[in-house]
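Remarks on the structure that follows.
All protein chains but one are shown at their positions in the complex.
A and B are the chain letters, set down in written order, and residue numbers restart from 1 in every chain.
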Amino acid sequence: MARAEAVPILLPRRSGWRVVARRYAHVPLLAPGVVLSVAVFWVCMAILVIMSVYPFLAAGTPRITWSAWHRFLADPYYWGVVGTTLRLAVIVTVLSLLIGFPTAYAISKIRRPGWALATYLVLFAPILVSVVVRTYGWLLLLSNNGGVNFVLRALGLVREPVPLIFNATGIVIAMVHILLPFMVFPILSVVGQLMPDLKEAAMDLGANRWVTFRRVTLPLTLPGVVSGAQIVFTLMVSAFVTPYLMGGGKVQILSGLIYRDMEAVNLGFASVVSLVLLVLAATILAVSNRLVRHTYRRAEVERS
Amino acid sequence: MTLASLTEHDVELREVSKHFGTVVAVDRVSLQIRRGEFFSLLGPSGCGKTTTLRMIGGLEFPTGGDVLLRGAVVTDLPAYRRSTNMVFQHLALFPHLTVFENIAFGLRLRGEAPAAISRKVDAALQLVDLPGYGAREINQLSGGQKQRVAIARALVNEPAVLLLDEPLGSLDLKLRLQMQTELKALQHRVGTTFIYVTHDQGEALTMSDRIAVMSAGRVEQIGTSVEIYARPQTRFVAGFIGEANFLEGRVAEAGPGRVLIEVGGLRVLAAGDGTPAVGSPVTISVRPEHVKLGAAAGAAANRWEGRIQEVTFMGSIVRARVMVADGIALTAEVHNDVAVGLSPGAAITTGWAPQHTVVLAR
Partner (left out) sequence: MSASGGAAVHGAAGRDATRRDPVRTTLLVFLGLVMLFMLAPIVFVVVFAFNSASYAIFPPPGYSVRWFVKLFHQEPLFRAALNSLIVAVTATVVSLVAGTLASLALVRYRFAGREALRTAFLAPLIVPRIAFGVAMLIYVVVVRRFGGLDSLIMAHLMITLPFAISILSATLVSADRSLEEAAMDLGATPLQTFWKVTLPQIRTGLAVSGFFVFIISWDQVETSLFLVKTDNMTLPVAMFYYLQNQQDPVIAALSTFLIAIAIAVAVVAVVTVNPRDLQRLLSTGAR
């Protein structure tokens, strides 16, 4: 068509109410969420920051003070608490992985759908049972008069009951139990997608089982492993109920420290510890997110 | 009033543009589509044809220009206020509703009486040759049946314009050819204006009354199938519709009724007036089926001795590549009964008549 001859009739852009309404259609949809989020969450975050340097609820005239921060940062005891928190998180994550990986792998090997569903149920149902109840169960099982020590003594393995609660062991056992599903399900979701023909191809090429596992299965399941580990680690760092009850005040981690200071109505210091915990959790998440993305990309490359 | 009654145009686009951020999807497109016409928007993917269709349907809104439906400006009216209906690329049938409820969807929204709805849906099912299918679930239908339901769902609302966004794309070739014929027949029967988006030139050529060929957001040419095929106005159109030999040259002489173009060492005659001035660079385009070989080329005004490079048997036709001058090779398509004796390396007379030389300004 004779485009060259067409006179550019640039009609003025319409600016009726429909155009305006269309441009701002998302605003009413967002409003309730934004109001809630700002009015509670973001105000709360601001409060934490302000409270940590300006304890306005304390008696006397409030003024800006770094004393709470100083107290935390200068005292090796509190750094020790940070260390314990991280150490427990590492132990729980590693154990969850060592148990969770073969568990997921085994579930993927179940041939009868009924049994697979049953294992799903056993892994899933505890999530619906209150953390408090599950912790209570472990207190009953692991106490000096509990089931585990009874069995150990009955088998003649020990004469005196082994202390399994009110120490790190109890925390680790109970937390592995609570967090295991969060490790198993992400791994399961990648193991389920693992194409059997990929493994068969590797076997055809002469790789034995161990090599197949290391070269094919493991790299391809790595994304699931990494995201499972990420969830378990971050949940463990900020967990409170179980570590507190199982630790019985003998093992101090950051969440317990916050609770102690809240009981003592030490709001400024509790805010500082809360912020430290928040920064810790956010940092872990940021670092592990990069790792997750990296492994996902690598798995994509391997797959293709 | 008026404009609506005076004009015969169901749809008019005036300098319509659509920008997505910095990407110009549609660039100042103007079209007029007559009432009852089967109009196709044809072009490669990403040429802006679907966006243009969606702007007519009110699913996308122009950044500039105006859309008119039966003479009324509807540029900013949303889809649910327009008398257009669309058959979507992936059909977009509601999986949670039966065939009947899918087709009745628009009628119910307009608050029609249950009896009228029932009658119209039945008539629509009859129209698309699916009587008695109302109670079926969508996932019980075959690909072709889904196609028909999607068409019925749109047509039952008696739209001013029916918009079709590559609706046959997901069908296999045989079913596709059958649906093409049926669609055309259906359009004759209902008399509704159809605007059909496709990237398949064959589909557009067989079904359309007129075609707009689009490329990079712009309309390259609008015309009937024959016009588009025989008289492409741009190199893009010549290359996209069918196949063509392109030769770059310069106008040497322009007399009444004839133009002489120098292409390398060759002098090519073209019929027509000397629209491009003498000395201006042009591209000429010749369809392979117009390039004659051997005795058939003997009387052609454009004729050279060439050497066959390659012969490809393609069933009813045979394609040959002939070198006629240094660096100038032509593709010819000849019927396989005249192709006997074509063999690579052989010398052969090659040529075409001047009326088949299409001169494109560069």
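In this text, a residue touches a chain if its C-beta (ideal position, glycine included) is under 8 Å from a C-beta of that chain, and two chains touch if they have at least 3 such contacts.
In this text, all values refer to a predicted model and were calculated from it rather than measured experimentally.
Peer 1: Touching the left-out chain: which of A:Met45, A:Val90, A:Leu157 or A:Val287?
Peer 2: Reading the full complex, the residue touching the unseen chain is A:Met45.
Peer 1: What is the set of chain A residues that contact the non-displayed chain in the whole complex?
Peer 2: Within chain A, the residues touching the omitted chain are 25-26, 28-34, 36-37, 40-45, 47-48, 51, 57, 95, 98-99, 101-103, 105-107, 109-110, 117, 119-141, 143, 145-147, 150, 174, 176-177, 180-182, 185-186, 188-189, 192, 199, 203, 209-210, 212-214, 217-218, 224, 227-228, 231, 234-235, 237-238, 240-241, 245, 255, 258-259, 262, 267, 270-271, 274-275, 277-278, 281-282, 285.
Peer 1: In the full complex, which residues of chain B touch the absent chain?
Peer 2: Here the touching residues of chain B are 57-59, 78-80, 84-86, 88-90, 92-96, 105-106, 109-110, 153-154, 157.
Keep in mind that, in the parts below, only the chains that are shown with their structure count from here on.
Peer 1: In their complex, what parts of chain B are in touch with chain A?
Peer 2: 14-15, 28, 30, 61, 63-66, 75-78, 218-223, 233
Peer 1: What residues of chain A sit close enough to touch chain B in their complex?
Peer 2: Its residues touching chain B are 1, 3, 6, 8-11, 13-14, 16, 18-19, 22.
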